[in-house]
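Written out below as structure tokens is the structure these notes cover.
For this depiction, one protein chain was excluded, whereas all remaining protein chains were kept in their positions.
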Amino acid sequence: MNTTAQFDIQYCQYLDADGRFLPDLDLSTLPSFAHDPIELVRMYKMMVLVRAFDTKAINLQRTGKLGTYPPAAGHEAAQVGAAAALNAEDVIAPVYREIGTQMWRGVRMAEILRYWGGDESGNDFINTRHDFPWCVPIATQTLHAAGAAFAFKIRNEPRCALAYIGDGGTSEGTFYEAMNVAGVQQLPVIFYVVNNRWAISTPLSQQTAAHTLAQKAIAAGIPGIQVDGNDLLAVRHVIEQALARARRGEGPTVVEALTYRLSDHTTADDASRYRSTHEVEQAWNIEPMKRMRAYLERLQLWDDVQEQSYKHECSQQIEAAVSEYLATPTPPVTAMFDYLFAHPPQRLLDQRDQAMMNSRATDNHG
Amino acid sequence: MNTTAQFDIQYCQYLDADGRFLPDLDLSTLPSFAHDPIELVRMYKMMVLVRAFDTKAINLQRTGKLGTYPPAAGHEAAQVGAAAALNAEDVIAPVYREIGTQMWRGVRMAEILRYWGGDESGNDFINTRHDFPWCVPIATQTLHAAGAAFAFKIRNEPRCALAYIGDGGTSEGTFYEAMNVAGVQQLPVIFYVVNNRWAISTPLSQQTAAHTLAQKAIAAGIPGIQVDGNDLLAVRHVIEQALARARRGEGPTVVEALTYRLSDHTTADDASRYRSTHEVEQAWNIEPMKRMRAYLERLQLWDDVQEQSYKHECSQQIEAAVSEYLATPTPPVTAMFDYLFAHPPQRLLDQRDQAMMNSRATDNHG
Amino acid sequence: MAKVTLIEAINMAHAWEMSHDASVVALGQDVGRNGGVFRATQGLQKTFGADRVIDTPLAEGMIAGLCVGMAAQGLKPVAEIQFMGFIYPAMDQIVNHMSRLRNRTRGRLTCPVVIRTPHGGGIHSPEHHSESVESMFCHVPGLRVVCPSSPARAYGLLLAAIREPDPVLFLEPVRIYRYARQDVEDNGEALPLDVCYVLREGGDCTLVTWGAMTVESLKAADELAKQGIYVEVIDLATLSPIDAETILESVAKTGRLVIVHEAARNVGVGAEIAAIVAEHGLYDLEAPIQRVTGYDTIVPLARLEHDYVPSVARIVTAVRTTLS
Partner (left out) sequence: MAKVTLIEAINMAHAWEMSHDASVVALGQDVGRNGGVFRATQGLQKTFGADRVIDTPLAEGMIAGLCVGMAAQGLKPVAEIQFMGFIYPAMDQIVNHMSRLRNRTRGRLTCPVVIRTPHGGGIHSPEHHSESVESMFCHVPGLRVVCPSSPARAYGLLLAAIREPDPVLFLEPVRIYRYARQDVEDNGEALPLDVCYVLREGGDCTLVTWGAMTVESLKAADELAKQGIYVEVIDLATLSPIDAETILESVAKTGRLVIVHEAARNVGVGAEIAAIVAEHGLYDLEAPIQRVTGYDTIVPLARLEHDYVPSVARIVTAVRTTLS
């Protein structure tokens, strides 16, 4: 027996749960943004806004004003950290839970509410025209990111694509197909595995026997790395490095962020059926917001007063978005026909007419 | 950065291309069958029969007496070695090219010809009632093996399943899904990757960036190992060890056998369009038959006279199978209806009647 | 006798068959501990153990492929696909293997598998959660497709599906999972898999439908009855193979046919029913056949969903048109 191949998986973390640097950390390895007060505060503020928006959205759903909604609580650092590493002209292929990602990228809160309120126009992002829409069929978006990266490579553009995927998502074959072709073609794409330990009721141990999800990269012959997904600094830095590699033409990377889903899977789920309060409490101890706030306070970049006043500001922004959302009229019945084809066939136009008639008839009824 | 996981892939080979033990080989690690003259000769003889059958089948296709046929030349050790490691009550999920596998398992040559001659009854194996039929949709069979292994596990039977898959097949997501669930459930299944360097015209380098195919196992958290697929002893031993692990309840293994497809992909293919004669010549230098014959001759278990007389015997067996095959009548038109359902619906029975009428009408025509 | 909802009836039938046939296993995403996202398999893991009620990793193709392997080696798997819009990754295994294994091996290996999946929309779900693409599967030779529309039929048809020696796609109308309770005796009695059910007799027009649309159709029949128009409402129940005889007999009586389904119209199962009648019952038809269906669009999200799903008003109009 000879050894013909060897691999290892690295784990990156800078801050402990109290926002202190890990004892053995070589501070010279820290990224430049870690020393940039404006950027640090900007990211933290977004995390606060995301958490507040999330709470509000759940509320709206509970009061019948929003459809099923997938809470992001716990994911704030994983979302904002990665999003902050991207350039505007990069492209993301997000999953349903990437609330904070979208908000950082520039998707408006009213758009997010419109989508989860049952209106496709919520996907017509005004500010992020090239990003893929929210993706529900698990893992499928990894190929869209790979395809986008392929287009960038063919056109020789310095852009990257980033695909989000959950721990559950890594069990779909599609994910491996995407990693594999990205490896062969050395595509500028990052597969960002947000490992929050649960896929609805399925714990990681029932999802895979793999010790890490980052090691799934080895199957495709590409680098994989683990990061503490509750550590904003580490997340952003690891993603920045992967993007830099991709832009240098060195191909794809798999980044696994270790985090935890603090909420139910969606507002239609009841997580207490399948996981212990103890586990959830433990997770709250290492959640991302507290850690970052402590770090900022230590640097004297943030304090209680700022926290209170900013939270107030968040409420106002969110209320404005909610009002805008609630004031959005129901789309006309024709909306289901008008975006299907550039050149709609006659049969469809006939159905469109019928639908208008039927809809008017119903309106008269009720 | 900390290292959180480490992996390596081992490679197993005993015999060099001239049938000599590798210089650094520890002879005490050799399996018991390597010292069993009867078993060694039995395997070698099967390889000879397989090569002769393969040649004949290509011939039949060229003369219009067989449909498209996928030659096995070069795969003899990979096929016979693995098959010889299995028990009769184990179950295989073979791909189209596993000619030697089927022959060792007990599928009759006339059955093989019937299948590739365009008659489904060739899949109604008389001797291997539980084995899956030849599989054409790439990689799908890996899940059948996993499912079979699951059944064995649930029923607590000491049986294993073995799925064959090509280097090209490892790009299909299905393969990873099968490895992954086998890992989670610790199923008694082996994924046997027969890496013959080509998937039709696609070379390995365009199939994946992975250095080995065995390392794909790491994605599922299960062991993977490489073996010289032209080394009958190594193949059988590695598969035996994997089977022993599985039977001990220690779960699945990925075994990658390195071999080469000496022929065209199928009789419908022309490999000279996409690969060099030089490469093929090189491959002939390390092909499996010569190596095993040299080993046997050195042990004085085989000689020229035996070779000649056995080849003659092969021809006779093959001729008998071909005669049987050619004498098999075309199945009745009803055959396409009669195995679709245990309880055929009335509409189908009506169509069956029509088909009989139509078929008779056509017969009268021509 | 218990008054149960459709989903409870499914759970009951599932449990019955698991206790009476040790070869039946259940598998899927979240079916064990969580009892399924709609609770169809609630309690089964507790009763029958994690060996027989299996929480799988997240991969529909894998679930279907495992079923093929399990079934070929003597088990009777009942798998759940969480929503019909997520069944596509399982398509290859369903079409190329599950539905063919018996035929490919001339009966040597068989595939007694049930794939259960929620069907249709109307409950304000997110994208891809409201699909009803039964027609794709009805086109697959070797596969049966069933869709119950009441607790009693859910119970009897699921038992039949599990006992069938060949694969069955079992579609569960989401919108009426908890719509009404019905007395269902938990006696293990299966219903036949090749007949449709006349839910209401009438001489003026035949109305063929299935799944959740039976509710709208019966309401339309009520409304029409008030206007003196009596429609015969037929629940197709088994979508493939279609029980053509019952439909043709009804059309022979009424002379008129309206087909109602939630799926898109183009090459829907409604087309097959129309084609059968245009072939074998043409001379009975006194008016053009009408199809009341989803439009040939993507099922819209919640805010327009009710404009997509055929309404009582649309059905009433279609019947009246047929009669005029």
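Just so it is clear, A, B and C label the chains in written order, and each chain counts residues from 1 on its own.
Note that in this section a residue touches a chain if its C-beta (ideal position, glycine included) is under 8 Å from a C-beta of that chain, and two chains touch if they have at least 3 such contacts.
This structure is a prediction, so every number in the text was calculated from the model and none was measured.
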For the chain not depicted, the shown chains it touches = A, B, C
Could you tell which one of A:Ile38, A:Ile154 or A:Val305 touches the chain left off the display?
-> A:Ile154
Touching the absent chain when the full complex is considered, from B:Gly117, B:Gly147 or B:Gly224 | B:Gly117
Tell me which residue among B:Thr208, B:Gln226 or B:Ser263 touches the hidden chain in the full complex.
-> B:Thr208
Absent chain, residues of subunit C that touch it | 61, 85, 88-89, 91-92, 95-96, 99-100, 103-104, 127-128, 133, 135-136, 138-139, 141-142, 240-242, 263-264, 266-272, 274-275, 277-280, 282-283, 285, 287-291, 296-298
Considering the whole complex rather than only what is displayed, give the residues of subunit B touching the chain that is not shown.
-> 67-68, 96, 115-120, 134, 136-138, 168-169, 171-174, 199-202, 206-208, 268-269, 273-274, 330-331, 333, 335-337, 340, 347-348, 351-352, 355, 358-359, 361-362, 365
When the complex is taken as a whole, what residues of subunit A touch the one chain not shown?
-> 91, 93, 120-121, 123-125, 129-130, 132-133, 137, 140, 142-152, 154-155, 161, 173-174, 177-178, 180-181, 184-185, 335-336, 339-343, 345-348
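We take it that only the chains that are shown with their structure count from here on.
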Between subunit C and subunit B, distance of the C-alpha-averaged centres to the nearest whole Å | 40
Hey, what residues on subunit A touch two or more of the other chains?
-> 171-174, 206-208
Multi-chain touching residues of subunit C, meaning two or more other chains, are 57, 59, 61-62
